[in-house]
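For reference, the structure I am asking about is given below.
Take a look at chain A:
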Amino acid sequence: MILPELIISLNVMIFITGVIIPLGIEKPLNMLKLPLISSIAAMLLSAVYFFCLHNSDPVLFFGGNFIIDKLAFYHIMIVNIVFLAAGIYMQEYFAKSMETDEHTAFHYRRFSMLWQGFQLMLIIVILSNNIGLSWVAMEATTILSAFLIISESDSLSLEAMWKYLLICSVGIGLAFIGTILVAAGGINTFSELYIHAEELNPKLILFAFIFIAVGYGTKAGLSPMHSWLPDAHSQAPTPVSAVFSGVMLNAALFIIMRYLPIVERAGGGSGEAHSILLLTGFLSLLFAAVFIPIQTDLKRLLAYCSVEHVGIIAIGIGLGGLGTTAALLHCLNHSLSKMLAFFASGSVIHEYGTRDMRKITGLMKRMPMWGTAFMVSMLALMGVAPFSIFISEFLIVKTAFTGGQYLLFGLFMLGTLAIFISMLKFTLEIAFKQGKPGKLTGRVGIADKAIIIISVAVLLLFGLWLPPDFFGFLEQAAQIIEGGLI
Partner candidate 1 sequence: MIKFKLSSLPIFSESEFREKALGLTSSGCRISSFFASAVEGKRKLYLVLSDDEAGTVQVITTQPAAVPGNSGELSFHTLTTENPAFHLFEREIFEQSGIRPEGHPWLKPVRYPDRRPAETDFFRVEGSEIHQVAVGPVHAGIIEPGHFRFQCHGETVYHLETAHGFQHRGIETNLIGGPRPADLCKIEVTAGDSSIAHSTAYCRILEVLSETAPPARAEAIRAIALELERCANHIGDLGALAGDIGYLPTSSYCGRIRGDFLNMSALICGNRFGRGVIQPGGTGFDLSDKIKEQLLARLSAGRDDFISAVSLLWDSPTVLARFESTGTVSQEASEQIGMVGPAARASGCGRDIRQNHPSGIYRTDCPKIAVSDKGDVFSRAWVRWLEVKESIDFIEKLLQGLPSGDVFIDGAQKPAADTLAVSLVEGWRGEVCHTAITGTDGRFSSYKIVDPSFHNWFGLALALRDEQISDFPVCNKSFNLSYCGFDL
Partner candidate 2 sequence: MIINICLSIAAALVLSPLLGGIINKTKAFYAGRKGSPVLQLYFDLFKLFRKESVISTSATFIFQAAPAIIFTSTLAATIFVPFIPGLPAPSFTCDFILLFYLLGLSRFFLIISALDTGSSFEGMGASREAFFSALAEPVTFVTILTMLRLGGGTSIQAAFRGLSSESWIIIILTAVPFFIVMLAENARIPFDDPNTHLELTMIHEVMLLDNSGANLALMEWAASIKLWLFSLIIVKILLPAEILTPAAYTGLTILAVPAVAVITGTVESVMARASLLKVPQLLFSAGIIAFLGFFLSLNQFLGW
Partner candidate 3 sequence: MQHNLLILISLLIILSNLFLLGSSRTRAMLRGIAAQGVLLSILPFLFPMHKSGLVSIIVPAVLSITIKAILIPYFLHRVIQRVNTENALNPYIGYPVSVIIGLLISYGSFLFIEKLPFSYLSISPFTTSAAFASILIGMLIISTRRNVIAQIIGYLVFENAGFILGISISSTMPLFIEIGIMLDLLAGIFIMVVAVSRIHILFDSVGTQKLERLNK
């Protein structure tokens, strides 16, 4: 089967040319077109291999170092969608900030190159079957994305970048130790490891998984190693915040998902690995519940909200069964709504000139379009009924309840409720509190309108009616995590 190799090579080539071309471009706006073009190309390619491979078994290629299966495909889709949307949004966003900032072509060139490298590395993370390669690519995302944070170069973003760099490097270092311990047996691909899992030393693998969970969990923003996340997400330029929240956290969780069946199979299904995820998931939820009410910065609020949702995904996977499917669905829902929320807040912050939520009032009247987008995305993030996050959260709660884990159920409800109340208060004040009169000139381009409308539509659609084919696809992907198909 030569096809996947060809497609992946093409994909890599696209990004490599994408990284090289900006060197020859002078106009900043043109440099920013490139990420968009390569995202579209990547999107088309992934569509191609979806049609070729969506019904087949997992495909190994490049000497078994890469794999495409449903789980990987699903995540690739999320990566491509978010990057595409962010690529579109970016055009308007930087065009606006170009009017005021004194950034040189150098900044935009660097941004364009790093952005595409970042996307490529995320795709490699997801397609990798080799545990070492996963690690290398994950570490590379840290390195490449560090400078995306300080595109708006001021002291706070520099501080955020430093924390991101240091904490994530240490986290990834821990994951490295875990990776080595897993590879100690002499096998270093996920698929082989799963096949030979029963021959592995269960204690060793569990011990290694702790390192892996903490390590990649750091990058995923799971508590207690999440402290870089609010800083980096809030200080980065909005498109970067969107891909951090929407994609990078998922990708880090994705590696943990890859390890999960191996650990469980090695341990004879003892469920210890799941418990670790449950624990960190609840810790994250708790942290978010404590810190969200005291926020004043809009983007920090969204960042803590990411901690919450990553926690929820971890809880879903930790619960297993239907919870895993729900968690996968939650990945997409969260990415879409968080992306939209960041886009909206980015525009709002730009127009109001402040990130202090106490100073942003009367949004619905002053910026109707972005206001609506903001309202919808915030409501979705809170888990309000007609939107899709409600469905995924509901499924997770249901899993906990039907599984008889009432304590977990109670804790989950308590945490989400606390977050719901404080976020609702913030959202309502921003949207409807009497503010200064007069509309703001926030332009909304055609592309922006399209993003808003499509995202809202998908969020609503999945909330009201989940296509059975899609759900079936998700269930099959979840089976991989559960240890069924590989």
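Assume contacts are C-beta pairs under 8 Å (C-beta built on N, C-alpha and C of every residue); 3 or more make two chains touch, one makes a residue touch a chain; residues count from 1.
Basis for inclusion: all candidates are chains of the complex that A comes from, given by their letters.
All of these numbers come straight from a predicted model, not from anything done at the bench.
Q: For chain A in this complex, identify the touching candidate from 1, 2 or 3.
A: 3
Q: Please give the residue numbers of chain A that touch candidate 3 in the complex, ascending.
A: Of all residues in chain A, those touching candidate 3 are 65, 130, 132-133, 135-136, 139-140, 142-143, 146-147, 150, 153-156, 158-163, 165-166, 169-170, 173, 176-177, 180-181, 183-188, 201, 203-204, 206-208, 230-231, 234-235, 291, 294-295, 300.
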